[in-house]
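The complex is shown incomplete by one protein chain, all other protein chains being positioned as in the whole.
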Amino acid sequence: MTATAIAARAPTFLEEVIARTPGESHLERCIQCGTCGGSCPSGADMEHTPRGLFALINAGLRELVLRSNAPWYCVSCYYCTVRCPQQIHITDVMYTLKRMAIDEGYYTESTARDAPEFSKTFIDFVESNGRSFELGLATAYHLRHRPLNAVGMVPMAVGMLRRGRMDLVPTRIKGIKQLQAILKRAKELGGAK
Amino acid sequence: MRYGYYPGCSLERSAAAYHQSAMAVVQTLGIDLVEIDDWNCCGATEYFSINLLPAYALVARNLALAQDQGISNQLVAPCSACFLNLTKTDRYMMESSKLAADVNEALAAGGLHYTPGTVRVRHLLEVIVNDVGYDAVAARVSKPLTGLRVAAYYGCLIVRPGYGGIFDDPEHPTALDKLMRVLGAEVVDFPLRAQCCGGHMTQISQEVAFEMIRRLLKNAADYEADVIVTVCPMCQLNLDAYQPNVNQFFGTDYTIPVLYFTQLMGLAFGASPIELGIGKEFVDARPALDKIGVALPLTEAPRRPERPKEALPMPRMEEE
Amino acid sequence: MNEERIGVYVCHCGSNIAGTVAVEEVAQWAAKLPNVVVSRDYKFMCSSLGQELVEKDIKELGLTRVVVAACSPHMHERTFRATCERAGLNPFLFEMANIRELDSWATDDRAAATQKAKAMVSAAVRRVVYHQPLQLLPVKINPNTLIVGGGVAGITAALEIANAGYHVYLVEREPSIGGHMAQLDKTFPTLDCSACILTPKMVDVAQNKNITLLSWSQVEAVEGYVGNFTVTVRKKARYVNEEKCTGCGICIEKCPKKVIDEVFEAGLGYRKAIYRPFPQAVPKYPVIDTSNCIFFQRGKCKACQMFCPTDAIDFEQQDQILKLEVGNIILAIGYDTFDPRRIPQYGYGRLANVFTSLEFERMVNAAGPTGGRIVLRDGVTTPKSVAIIHCVGSRDKNYNEHCSRICCMYSLKFSHLLHERLPDAQVYEFYIDIRATAKRYEEFYHRVLEEGTRFIRGRVAEVTDAARMPGEEGKLIVQYEDTLIGKQRRLPVDMVILSLGMEARRDSREVAQIFGLGCEYNGFFIERHPKLDPVNTMTEGIQIAGACQGPMAIPEAVAQGAAAAARVLSLISQGTVMMEPVRAHIDADKCSGCRICNNLCPYNAIVFHEDRKVSEVITALCQGCGACVAACPSAAITGAHFTDEQVMAQIEGMLWDVQPQFAMTSMETR
Partner (left out) sequence: MNDSYEPVIVGFLCNWCSYRAADLAGTSRLHYAPNMRPIRVMCSARVEPQFVLKALREGADGVLIAGCHPGECHYVDGNIKALRRYELLKRMLRQLGIEEERVQLVWAAASEGNVLADAVNRMTEQLRRLGPLRWRETVLGGDAQPEERAGEMMAKEV
């Protein structure tokens, strides 16, 4: 071919987000209608509505997007996903933004910085036991990040214990070594931290 | 009918009553739920936020176990979040051969392999409604829940986004309404039936979570429900255990008990409250359950006010 | 092997082809192909200079075959056939290689595109050798026309043709013509009274001697082809003798059975079991709806019959089956509105004060169920606030991906009417984009802005009665994101109007099947060309007009009706039409009489002669699909212009650069 070739351009932020979302996210299709922002149960408390985030992504404003509390306020209710007239996998995109915010460290600047800590605490328990452990999770997380809240949560924790709805010790699966090996391999493959 | 059973972490402890009542009910209905051995946590809504491939691998280990243990090619999950994660993993592994290959490479480190599409994951409610059927349920009802006003609460993940196939309308589901009516209960209109209970927001921003819980409680109270019935341990936990906190936060005084649908099924089948785990809830269900069988006073009257003669015709909801 | 003399012409099409394909190289290469006596490349083959080049070569070099490598045959096959004909060569001794749409425009790999162009030229050269001279088939045109659908498009077409002096059968499924337009109150942006401008045309239809109006009738079958269709129409029993009925309406008055009128009143009002959809209905005769008539259901009543002054009620009437002979057909079956119950979060059917746009049209109409008063479902309360939601069922991949094009404008019209009738009410328009793109539309938008309607940019997420806050109790709450400020908000209102999108008729696929047309994925009929042939279809002799082709407003539907009529009139005045001679033919000597082809033919064009035990194709009925040709085990059927040897030669030509796999693998030769 004789036409002059232009050097391959770097992917836009939008393309990066799309590439990191499993399956066909269709994020490029967004028509900014706001159905997602109107449907979101926690939308009123988000710094940016999902639609707003997508506009920022399209504009390439990386920091603003990855510092936003919006992805962390996503409750995975999938209302936006089923209502989106462009069938964009919005909830999946929110998960992608969370992972990118962690990878790039921006989440620490978010007003929702506790959320990833909660997720991490949760995962720590799962990775060491194979099951989640509510008492340990609540205590560890609240003592570490919300000492004041921890006090407030005491009556509920006591209530849970009294009703036999909470364990004092975690359950551990038999195949924990197997699970850990799987997760270790997955992390290597995913190239994640 | 024999199925694999994936109870999920909640049903081990915080939602033990769900497990207990489910076991009692399926026994009556002649369903065999066999727990898969040594299953692990599905990662809830947390793992996908942190690290993608391990999150899929975590879920896929359960699918591989279910596939290898040969109990059944169908796996029943009573928890909506587990149901979502299991169906999502299976679906995306089917859609993306790259993902399937990566996940299987990870599983291989534990000597496992999962072929996408081998295990069909189903929610307990869907199994009861579709495989057992309303008629068979009706046939077991010995103590109808007459007089009990129920708000049928679906929450999100059992109807959305439908990774395991569409089982009911994602906006206006009705399967649980029908089931409750079969048990003899009176089902109230509950517009927020498929809205979110707040999920993990209770851990992240209580203001946000409590507002979401309040909306649901208010809506159930507005329609004079005696009890909210749920299909998910997370929904039950948020609406029940946090109800006192919500009241405190907003200065409200809701006392609406929140039960699992299997508990009400058990009661209608004649099981004792104790064996159904009733009594473990924060908001005492006894005053509400005392209404069962009590003929309602005149407040039952016409549900809609008399329509004036000038009134215009009202469109029907179902399409002819 | 034979003496054909082929001329090959490779078109540059400016840079459209030459930019990607090395056209000179292709032309030089083609010169060496067998039988090619001349091969040229030229800037624009379709120009008169390009065509003259071909004509000159035919005459001077004695060409017997011509190949033009240029654009799609759908674009210029006719052009070059005419070129050949002018130079005295049978037009079917020509073949076109599509190296533009299928090659130069579909890749930017110059080497591959050139290679592919060579393959296509070589295929055409090898194919054209086997071409045979053919003649177009003349077919006589029956001057009668069938028009299906009596909405504004069908009415317009019918009047155009009838006024030109030709006969029209106008078939309408409902008891009256008028269509959706008769239901509307005002038309945007001029605010004409819809009925006032339509009813005179309806009366013209009733009075025109050249129009046979068949209302309460449906087409059941169509046979034949352009010029000569035979149409089977079921004229449903009205149970009213049209000869005797004077249209006085006493029967309707006396009928004791009231039914919700789901069609004309859009579910907002009532009609009787014997009814006429609206007072100006054409024809004026009522019909009895047997599923609601007390006599038909329970055997007693007959009130209508007792009171009829002319004894016109006939409970014994039967459906009639009519056979119509027509030369042309115009389909103008219109559209359906989207069913909003498919979007449960908008509450239609559950929340009383959510109305559809069609309900609102009837409500504001002075002749409608409320006498033009704008009220809530209770029939008395006047709303203080109204939210109009755009794009309901449109621009949404979950329902209809297309924009319905009229909803923005009629929503603006609603705003205007609300301001006019309820000056104190606050009106909100929830929109994604305001699409006011035709003459005087944008001006109308500005007028509504000035009247005080509040425009909120955001597609509504849900309409609910679940109050969260004190101010919301007893109201409909519209939840949305105001996308211009990026905030989620809730707005309590008294009334919500859903601006429903337009869909193809729910039975459009069945209609298409009956008439042998194509439908798009969304059910709208496919036009022959979206730009240059918008009312014609791929089926000769069948035109489409109005919203059955796609969402459109009244002026476009009228224009299409008239355009379709013009097409029909031009065919009628030609008297005959020339048809492509792509037809099957059975060689009686080779036919084994197995009859496999008989059942394969979708047009029943193959008959079997019991006496001679052979099958024969009725040329006039054959449409040339070739299904029988491919199936014939004795190879006794030839498909003209698509014969086995032509296609086989084409295959060989296409694969000129790959070795037949007898000796070597393709790897070694490339």
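We just call them A, B and C in the order they show up, numbering each chain from 1.
Operating definition for what follows: a contact is a pair of C-beta atoms (placed from the backbone, for glycine too) under 8 Å apart; a residue touches a chain by one contact, two chains touch by 3 or more.
This is a predicted model, so every value here is computed, not measured.
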Considering the complete assembly, the absent chain touches shown chains C
Of the candidates C:D103, C:E160, C:E174 or C:D314, the residue in contact with the absent chain is C:D103
Missing-chain contact among C:D192, C:D378, C:D433 or C:E652 belongs to C:E652
Missing-chain contact, candidates C:V38, C:L63, C:A113 or C:I572, resolves to C:A113
Contact residues on chain C toward the hidden chain run 72-74, 98, 100-109, 112-113, 115-116, 119-120, 123, 509, 512-513, 516, 518-521, 526, 538-539, 582, 594, 596, 600, 602-603, 623-627, 629-631, 633, 639, 642, 644, 647-648, 650-652, 654-655, 657-663, 665-667, 670
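In this section, only the chains that are shown with their structure count from here on.
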Of all chain pairs, the one with the highest number of C-beta contacts is A-B
Separation of the C-alpha centres, chain A versus chain B, in whole Å, is 23
Distance in whole angstrom between the CA centres of chain A and chain C is 47
Shared-interface residues of chain B (touching two or more other chains) are 171
Each of the following residues of chain C touches two or more other chains, namely 345
So, in the complex, the side of chain C touching chain A is made of residues 108-111, 345, 391, 395-398, 432, 457-462, 479-483, 486-488
Given the complex, residues on chain B that touch chain A span 9, 12-16, 38-41, 43-54, 56-58, 61, 84, 92, 95-96, 99, 102-103, 105-112, 156-157, 160-162, 170-171, 195-196, 198-201, 203-208, 212, 241-242, 244-245, 279-282
Contacts from chain A onto chain C in the complex sit at residues 1-3, 31-40, 43-44, 46, 48-49, 51-52, 79, 82-83, 85-87
